[in-house]
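Note that this complex is displayed minus one protein chain, with the remaining chains in position.
Per-chain numbering from 1; labels A and B assigned in written order.
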Amino acid sequence: MTWDWGRAGEIAPELFTTGLKVTAQATLGAAVLAFLLGLVLALALRAPTRWVRLPVRVLIELIRSTPLLAQLFILYYVLPSALGITMGALTTGIVGLGVHYACYTAEVYRAGIDNVPKGQWEAAVALNLPRLRVWTSVILPQAVRKVLPALGNNLIGIFKESPQLALITVVDVLGLARQLGSEDFRYLEPLTLAGLFFLVVAIPSSILVRRLERRLES
Amino acid sequence: MNPCSSDLPGTVGEAMPFLCDGALVTAQATLGGAALALVLAFAAGLAMLSPRRLVRVPARVYMEFFRGTSVIVQMFWIFFALPVLTGYRLAPLAAGILALGLNLGAYGAEVVRGGVLAVPRAQREAAIALNFSPYQRMRYVIMPQALAAMLPPLNNLLIELLKATSLVSAISVGDLIFESKALINSGSDRAVVMVLVMVIYLLYAGLITAVMRLLERRMARMLGREVRPLWPRRRRRSAGGELTVAAGGAR
Partner (left out) sequence: MKADPKADPTAEPQYMIRFDKVGKRYGDHQVLRDLDFTVRPRERCTLIGPSGSGKTTILRLLMTLERVTSGTIEVDGELLSHMRRGDRLVPADEKHLRRVRRKVGMVFQQFNLFPNMNVLRNITEAPVRVLGRSREEAEQRAMELLEMVGLSGKADAHPGRLSGGQQQRVAIARALAMEPEILLLDEVTSALDPELVAGVQSLLRDIASEGNLTILCVTHEMNFARDISDRVLMFDHGQIVEEGPPEKIFSDPVEQRTRDFLQAVLQT
């Protein structure tokens, strides 16, 4: 058997409307969560008391050292029975992916904050700015600018990992491709289209981020 | 006491025999994937440093291609779609290891390249001045020093690989995740099962880091560098899937 253009043309529209919509929702939802929660975690890592710093540090290491899939299982199978929290598959996926990547994003912010020159802190203190103002109008804008490329890479990472949600029954591009394939056991066309889709989005995005990185460096 | 024994109390005793089987398969997938990834990483990483375009370009294409999608997509394609073209279906574990090795090898190639580039140019020049051949320069002078720079990022990669092995469950390989799902489906206490699964993954991650740390210390001693203390970790990933090469260290 070889490639069947007819079959490919037949499934492509559905794959790139219904499936694409779910992949986009998962990616963007998880990214928003990761970028916000990541910032909270990064600030918590700089908290004045180690009763905040230490548990946060441990939590981040824990999440980064274990598979996303295991974490998704906990959210999907354990939380409903243990705590009575039930979420739809897509919501579960967004939370799982978002929290997982928040831990990577926290590192990104932390590095960005550490890289703000010490003189900036001192200048802000000299101006007698309130502590919150120092953060919101001096440190964070500079830190975020520095870490933009890294955030871009994390966004691409979230996008590339989002098909894991198919394993908790989310029907994203990959989930839909698998479903379409199982209809007639012809997996070649749907899975190839799905793979190409991820390539076609991820590779140019990575190139863009690399370009942004170079521009910000110079 | 044997941690895999079914004599353990409650859900633990119920689950551990199965989870131990799964843990063994996870270990196999990790080791198999790591072996393949290392070979590919060195081949592609060194090829990217070649002065010849004809060698560089295929390595670059391999890297971009496999870094452009995630393991799960590649694994599905290799397991479900490839047989349609070849008429031959790989065993699930083999397909899983192939996908893991190809994917992580693409990331590893960048680590290898970065490690070699982190060796000061003067070392290469000193080797030329002693009339070593290009192969000898790489083998006896550059690579031993480059390995030291590669170890910390390789540690990160191995952890990523360990995590990615969880995906083999999706092509019905009986790894930890697969076993945990089976246990959950058969009515075991879900919370207990998943806690056990997480603990086993953490143990594996700790084991990988410990082994890599020991290697790092050996390398540091060989290079006459300050030996870093065993404890503080420096795992860092700058970005989604893009692992930074923690290059050099103090000379």
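One rule holds for everything that comes next: contacts are C-beta pairs under 8 Å (C-beta built on N, C-alpha and C of every residue); 3 or more make two chains touch, one makes a residue touch a chain.
Every value quoted in this text rests on a predicted model; they were computed, and no experiment measured them.
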Practice problem: May I ask you to name the displayed chains that the omitted chain touches in the full complex? | Solution: B
Quiz item: Which of B:V141, B:L161 or B:A205 sits in contact with the chain that's absent?
Solution: B:V141
Exercise. Pick out which of B:L85, B:L130 or B:L214 touches the chain that's been left out of the picture.
Key: B:L130
Exercise. Could you list which residues of chain B touch the chain missing from the display?
Key: 122-123, 125-134, 136, 140-141, 144-145, 222-225, 251
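One rule holds for everything that comes next: only the chains that are shown with their structure count from here on.
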Practice problem: Would you mind pulling out the distance in Å between where the CA atoms of chain A average out and where those of chain B do? | Solution: 21
Self-check item: chain A - residues contacting chain B, complex
Solution: 1-2, 61-62, 64-70, 73-74, 77-78, 81-82, 101, 104, 107-108, 111, 149-161, 163-164, 166-167, 174, 177-178, 181, 186-188, 191-192, 194-195, 198-199, 202-203, 206
Quiz item: Contact residues on chain B for chain A in the complex?
Solution: 64-65, 67-70, 72-74, 76-77, 80-81, 84-85, 87, 159, 162-167, 169-170, 176-177, 180-181, 184, 190-191, 194, 197-198, 201-202, 205-206, 233, 235-242
